[in-house]
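Presenting subunit A:
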Amino acid sequence: MWSFSNIANSIHEWLSNNFNPTWTIIIEMVIAGVAVISLFALLGLVLVIMERKVSAWMQIRLGPNRVGPKGMFQSLADTLKLLVKEGLTPGGADKFLFNLAPFIAMIVAMLLMAPIAFAKDFQLWDLNIGVLFVSAVSSIMVISILMAGWASNNKYSLMGAMRSGAQIVSYELSAGLSILAVVVMTGSLQVSEIIESQRNGWWIFKGHLPMLIAFVTFIIAVTAETNRAPFDLAEAESELTAGFHTEYSGMKFALFFLAEYVNVFIVCAIGATLFLGGWMPFHIGKWEGFNHVMDYIPSSIWFFGKTFFLIFLIMWFRWTFPRLRIDQLLNLEWKYLLPISMINLLIVTAMAILGWHF
Partner candidate 1 sequence: MTGSDIIFYLLATLCVVFALLSVTTRHIFRAAIYLLFTLIGIAGIYFWLQYEFIAAVQIVVYVGGIVVLIIFSIFLTQQTGEQLPKQKLDRKIFAALVVFAGFALTMVQIYQHTFIETDEIAITPTVENIGKKMLAVDSGGYALPFEVISILLLAALIGCIVIALREKKNIEPQIQDDTEEHKGIV
Partner candidate 2 sequence: MTNEELKIKLAEILPTATIEEAAEIGPGWITVNVEPIEWLAFAQQLRKEEALHFNFLFCLTCIDWKTHLTMVYHLRSTIFHHNIVVKAKLDRDKPAIETVSHIWRTAEFHEREVYEMFGVDFLNHPDLRLLILPDGWEGKNPMRKDFEDPVNMIRL
């Protein structure tokens, strides 16, 4: 059957036959790099047009419909526009850090791609601490926002950065705790093992109510971590104009923009991996025929289907909810989400020890 792993293997074999091992690794690294960057660009384009179409659909309008069939090339045109725009640096800004910040955001987003399993046996780096790596590296993300806010020499940006710092640092806790729930169940941090443990059922179904709570907490926390509405206080445009990226224009703004969308993709991919079985098809107990049909759907389609479903969920939040206030936001985390996810983790641990899951 056609699959990504076969392609990857055949490339690897062909390279091994023609080059010595060092060159093989270097060429494979280059291929992987190019693949990640092109996936990046593609994701940016797809997610922007998706966001615009989803919002248009919710807001009873048509959305972009001029460039290309059904406006599908609109985000391409936007990218071109942003590319040729002048990148301004405000006077009084710390030029070095101001220009560095968007690249940090990008690099972090790229690093996060490494442990994600896009399809069966198709993963860049299956390191044994996969999910810990993701939550560790994603904590660098906040640095780029703080850097941008500080270096802009703008009070709105500084306030945005402060808000964002407080927000991301607090919501990392409950995101981490809800990830831990799955880790406790699986007994491993490795992405491939977590997916493998869901062969006979996804954790959201296998883990009873506590896993559902963990899933909901996870979605709320990552929405906050990626600065998406209703938690978009860092860029709240009606209060802080655009928060930390007020002063950014042209390509540097586009990098922030892109990094935001790629981060949304990554957290949704992690969510799909942890709770919805990654590339695992949907199986129902002993319905052999049904399960067989499900197996015929390629694993990459399962993965992207689940991921885009979660992305749609996060977009749905954005276009229906008003924004929270900063104190309400932190109240929600420290008074509700964190205690709930802590108690939930205890229950999950008890469940894992007693084997109370399917």
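We take it that a residue touches a chain if its C-beta (ideal position, glycine included) is under 8 Å from a C-beta of that chain, and two chains touch if they have at least 3 such contacts; residues count from 1.
How were these picked? Simply put, all candidates are chains of the complex that A comes from, given by their letters.
Everything numeric here is computed off the predicted structure, so don't read it as measured data.
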(request) Could you sort through 1 or 2 and say which touches subunit A in this complex? (result) 1
(request) Note which residues of subunit A are touching candidate 1 in the complex, please. (result) 22, 25, 92-94, 96-97, 100, 127-129, 132-133, 135-137, 139-140, 142-143, 146-147, 150-151, 153, 158, 161-162, 165, 169, 172, 183, 187-189
